[in-house]
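Only a single protein chain was left out; the remaining protein chains are all shown in position.
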């Protein structure tokens, strides 16, 4: 039988081990979609969570990477496929479209007008707010490589870095909330 | 060196702090999609989880808000945009469509016929079941405002309320499982 001191020491060890496994008050999101409506939802959740004191991490992958392209950065030196993808895919937050009711751009324009009228922040404004609130952004390196996007054509955003899925998973493992958007 | 009594008291404090941070046996879902198939999946998960003793919270936002519209409530006093959105977007669970293979409504009709034949509950039936099982439903106020939906045109559902993203995040923070659908 262990002495009471030994028992207390053992409890302490177990408690410390549990504490180190407790997730942080963090929200991790994968933004797979490159649609205006889903990107808006992602940033509304992100900025809302920081306002509640949560740490927020967004991982932009696949079509989602297009949301983080800068509208006025042109980079050369792309191969044919890269040039094609670059031209066909939306060039940043001002160009992405609704997932539904886009109607050749008319629906998207209507939604933007509506948001303005209702004083809902636009997607570029939401991104600027996220930057201010120190939302951490990762852009998926593999997706960029696939689509031929270069680092230099992404937006200027303090706290944006380039990473792979392992980096995201480490964050997610240690988060209270995880979402795939 | 602390006495054994002090050490035990300290452990107690730490344990209590950890316990208060342990998430509830709760499932929180954001239902962003207004598609029949995704709404069905959401309610199958919701009712399944309550059957397992979990508490369930659903937050209907963006296109998802259309799922909770009542089929036979007409409200006046909308502006032009609101009237347009109201007319273009599906009026509730009986009107939402498949995300794929809708084929001008034929695919959706086929799927509904198939569900009936296979004794799978329809979406309106699933919603009634969720109400019975006390699944809590929030409808996103900002989305309703954007689309011009009024509170009075939503379904009668005990436990439905109107809320913003912060309310959802508080639930999600305190949930074991979170999903974005």
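Each chain carries a letter (A and B) given by its place in the written order, and its residues are counted from 1.
Criterion: a contact is a pair of C-beta atoms (placed from the backbone, for glycine too) under 8 Å apart; a residue touches a chain by one contact, two chains touch by 3 or more.
These numbers were taken from a predicted model, which means no experiment stands behind them.
Student: Touch as defined at the start, partner being the missing chain; which of A:8, A:27, A:44 or A:68 qualifies?
Tutor: A:8
Student: Identify the residues of chain A touching the omitted chain, counting contacts across the whole complex.
Tutor: 4, 7-8, 11, 14-15, 18, 21, 23, 30, 32, 34, 61-63, 81, 88, 142, 145-146, 164-166, 169-170, 172-173, 175, 178-180
Student: Go through chain B and note every residue touching the omitted chain.
Tutor: On the chain B side, contact with the omitted chain comes from 4-5, 8, 11-12, 15, 18-19, 22, 25, 27, 37-38, 41, 44-45, 48-49, 51-52, 54, 100-101, 110-111, 114-115, 117-118, 120, 176-181.
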